[in-house]
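One chain of protein is taken out of this complex; the other chains stay put.
After this line comes subunit A, so read on.
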Amino acid sequence: MAENECSGAGHQAPTLTAAPLSPIPRETWEGCSVLLDINDGDRLVFARLSPAATLKIGNKKCSLGPLMGCPFGALFRVENGPGGPYLARCSPSTSAASNNSMQESEKGNTTENNRDNRLLIDNNTAQNLSSNDIDTMRKEGATGDEIIEALIANSSTFGKKTVYSQEKYKRKKQKKYAPKVLLRRPSARSICETYFKKFPARTGFLRVDTLSLLLCMANVGAHSDVLVVDMIGGILTGAVAERLGGTGYVCSISFGATPYPSDIVRMFNFSNEVRSRIVQIPFSDLCKSHESLESSETLLNVKESSTLAESSSYKNSIAISAEPINQELDLMEDQPVSNEEMLTFPANSEPNPLSSNSCSTYTIDCKHENNASITHEPVTKGRRPPPEIVDWWKTNGFSSLIVAAPESDVGTIVQELLPLLSYSAPFAIYHQYLQPLATSMHRLQNSKMAINLQISEPWLREYQVLPSRTHPLMQMSCFGGYMLSGIKICNSDTCEK
């Protein structure tokens, strides 16, 4: 097909402008941060790749070495080898393969169509193979698939199940005997989703659609100077930096001397250029007058009480950052959960289907002996912006503001920070509770500092789309937080020069 043909008359075919260096790395490298998705999201682990890094699955330790230099999106399977279990690259079993086999058996045998579960009795006697039999098979070097085939052959009820039920059975056995590891690229989307699924308290329960809204409402894009209050581990700072792509600045402000923990930023695999745009500064440095200094102290006091709660939940992430970066940041268990988190949220928001299994003492162990070969970034201790930039911000204002301070007095924060914005600059405030946002919105309306004020609650529902089985997922997140958005206006008193 000739390249330049297209329908419609008289229009030039588009020409691909010289492709710039792709901003998205498509393959892993030594030292890069990765997200490992084990068994279709049952377990999610952040890791840093190195020849000596390992991943524990069940009670086996596999080296992560084979994952280096592989494309993101590659799939691996735990195989049994002479030197122990190892991760082997395998081709993704796309859903089409299983769908096709199901559709064919549907068309073929009408008796299979009429199956249902009326005769299936759940009394644990269906399987003839014992766990000893299976262990023997393993020692003899049987592959995961072979074990699964054997289980199916020895099941007295398998043949009586519906086609869909058989697929479900197969997948369940696969998870146990032939676990899959999917190599995923950390991005704002995948990192936010992972934390929301496994340890939401650390990111202030920020759901991915809410994060997306914040970024758009605050008009985050190249050359923006985005002022950010990030008390949720750094996910917001990282997401903004990702969208800035190496221009503009994301200025993370703290009300107090120490910047808020932002370890999550390190998971993004940012280039030096992008990372250089992430700066931290105490609020007092941005104040223009003495009044503002006093109020920042008030804010400090207000925050003292909430800082205790915060610091306990962030203790874990701080502890992690003190250790060499090659440690895995496993999100599921083995991290002491702070009291605050235990009280307010169920310890396991998602039922772990493997928790009842004997080999499910999944302890993540990624320590390795040799640290010398690892390249690691220094723990960012709040890179300060150059003074000329700070002066520029004081003169011109920030182009937008995003606040994610789930446990703080959001109304006061907004009042203090709005003067630092340019005129007609948008802002977006994220909070878990409606009342503080309502109060803040009302105050802003009365003080005439902002217009287009809106409190929104995002709603997100996921669907399962399968032939004859399309419906919303059984489990749903029904709360992703609230967002107050608006645009700062030029108050006639302060505006005219």
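Quick notes on this structure:
Going forward, a residue touches a chain if its C-beta (ideal position, glycine included) is under 8 Å from a C-beta of that chain, and two chains touch if they have at least 3 such contacts; residues count from 1.
The rule is short, and it goes like this: contacts and distances are computed from a predicted model.
A chain of the complex is left out here; the name its UniProt entry carries, from "Transcription initiation factor TFIID subunit 2", "Cell cycle control protein 50A", "LSM2-LSM8 complex subunit LSM8" or "tRNA (adenine(58)-N(1))-methyltransferase", is "tRNA (adenine(58)-N(1))-methyltransferase". Across A:Leu35, A:Leu87, A:Ala201 or A:Leu215, the single residue that touches the chain missing here is A:Leu215. Between the chain not shown and the residues A:Arg26, A:Arg118 or A:Lys139, the one that touches is A:Arg26.
Interface residues of subunit A facing the missing partner chain: 1, 3-4, 6-9, 11-17, 19-24, 26, 71-75, 91-92, 94-96, 99, 185, 187-189, 208-209, 211-213, 215-217, 219, 221-224, 242-248, 395-397, 399, 422-426, 434-435, 437-439, 441-442, 451-467, 470, 482, 487-490, 492, 495.
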